[in-house]
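Sharing a structure with you now.
Entry: subunit A
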Amino acid sequence: MKRLQGLLRTVGIDPERLHFYNLSAAMGPRWAEICNEFSEKIIKLGPSPIWLARQKKKATTEHDE
Partner candidate 1 sequence: MIVGEQKPLEEIWEMVKRHKQLTVFGCNTCVAVCHQGGNKEAGILASLLRMKAVQEEVDIDIVDSGIERQCEHEFFDSVRDLMSRSEAVLSLACGIGVQFVATKYETMPVYPALNTTFLGDVIAVGHFTEKCQACGDCVLGLTGGVCPVSRCCKRLSNGPCGGSSNGKCEISKEIDCAWQLIVDRLEALGRLDDYEKIPPLKDWSKDRAGGPRSFKLEGI
Partner candidate 2 sequence: MTVDVKTNSRLEKVLKSGQLAVTSECGPPRSSAPEGIIKKGELIKNHVDVINVTDNQTSVTRLCSLAACVHLKLQGLDPVLQMVVRDRNRIALQSDILGAASFGISNILCLSGDHQSFGDNPQAQNVFDIDSMQLVQTVRRMRDEGKFLSGDEIKVPPNMFVGAAANPFADPFKIRVPRLAKKVAAGAEFIQTQCIYNVDKFELWMEQVRDRGLHEKVFILAGITPMRSVGMAKYLRKSVPGMDVPEALINRMAGVEKEKQAAEGITIAVETIQRLKEVKGVAGFHIMAIEWEEKVPEIVERAGLFPRPVID
């Protein structure tokens, strides 16, 4: 995971956006917990540079049309 986080950093993406969790199919509650925790974290981090760039591109393309 460290390696992938390092690679993300090289393209300007916050490595905190990537995390690996290990759990079994029986761990339902923990799964829900993780989903909530991580979603909150990502919302706090805000849109990623990739999303922003894509939005910008979409806007300029629409504008051109």
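Candidate entries met the following condition: all candidates are chains of the complex that A comes from, given by their letters.
Before moving on, here are some points about what is shown:
In the analysis below, contacts are C-beta pairs under 8 Å (C-beta built on N, C-alpha and C of every residue); 3 or more make two chains touch, one makes a residue touch a chain; residues count from 1.
Since we're looking at a predicted model, the values are computed, not measured.
Candidate 1 is the one, among 1 or 2, that touches subunit A in this complex.
Those residues of subunit A that touch candidate 1 in the complex are listed here as 7, 10-13, 49-50, 53-54, 56-57.
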